[in-house]
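In this view, the complex is presented without one of its protein chains, the others remaining in place.
Showing chain A:
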Amino acid sequence: MVNQKKILEINELETSFFSDDGKIAAVDHVNFDLHEGEILAIVGESGCGKSVTSLSIMGLVPSPPGKITNGEILLQGKDISKFSEKEMRKIRGNDIAMIFQEPMTSLNPLFTIGNQISEAILIHNKSWSKKQVRERAVEMLRLVGLPRAEELLNEYPHQLSGGMRQRVMIAMALVCNPKVLIADEPTTALDVTIQAQILKLIRELNDKFNTAVLMITHDLGVVAETCQRVIVMYAGQVVEEATVQEIFKNPKHPYTKGLIQSVPDMRYKKESLYSIPGNVPKPGSVKVGCRFAQRCEFATDRCLTENPALYELSSSHKSRCFLVEEEGGSVNGKESLVESK
């Protein structure tokens, strides 16, 4: 993992929404790298900025009111966050593709599956013949495990189940061989058996085509099953970054610990499920101190008055908690810059 090439680098990304109350950063100086061929998870509760992060990468933050207000997004070294809309169109679907949470509504109900997949092909391969496009569409539908691929081309989304639609979405996303696939909670809306199938499919395709996957989820079960590394986000910030093994064996941030504790464990029939008390604060509402302090059982006075940096425990493990500092974590260059602001 260590020597793998970075395909996507997110540096100090800040995405803000502007309202009458002024600027509110929903994604607040986020840093992470996505390596070639890996599956990286972003986890966190609802509202912590996972979707805004992925939309920022796609250049699809609803604007107005949203805007990338700081940082860079390097795709193979090129900063796509500064790209024009026209340049971004060449990236979307071609270099970076995305699938969404709601397979029921993510396909256009009034166009056939064939029309929608062909569209995805033709946008980036204008010279292809009708026959080529059709063959590619059928090939992709087969690849994602859909039966009757030929007939499916003439069917409408409402004739398919949720799981089938998500497979169609995946087929459509991968049809131009993107380098990066962003999957924003791809299984949340599906029932458990279908969830497992879709995750397996994503893993297989990742393996087969070496497509890097950014897997956004709030389900640590999904993380354990599919990913190699994890970014934990809280209230717009990265609070912990680690390999999957480390996250489950040795979580450092109290928020991560809380998340792991609240995963239902099939082996023990617990009476009631643990849940972290309280809610994610609204972006911009915590002005000073650690954003998790209000809900943290280890919070000290320092946590309420000082912003913790993202401390580095090892090259692959970081945590935004003063407890780590006490254990000897260090701050890298980038972070100290933010702190001194």
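Worth a mention:
Following the convention adopted for this analysis, contacts are C-beta pairs under 8 Å (C-beta built on N, C-alpha and C of every residue); 3 or more make two chains touch, one makes a residue touch a chain; residues count from 1.
Following the convention adopted for this analysis, contacts and distances are computed from a predicted model.
For the chain of the complex excluded from view, the name given in UniProt is "Peptide ABC transporter permease" [choices: "Peptide ABC transporter permease", "Carbon-monoxide dehydrogenase medium subunit", "VWFA domain-containing protein" or "Manganese catalase"]. When the full complex is taken into account, the listed residue touching the unshown chain is A:Asn108, out of A:Ser19, A:Ser46, A:Asn108 or A:Ser262. Annotation: of A:Ile7, A:Ala26 or A:Ala97, A:Ala97 touches the absent chain (contact as defined above).
Set against the missing chain, the residues A:Ile123, A:Val286 or A:Ala299 yield one that touches it, A:Ile123. Of the residues in chain A, those that touch the hidden partner chain are 58, 60, 85, 89-94, 97-98, 100, 102, 105-111, 119-120, 123-124, 156, 158, 169, 172-173.
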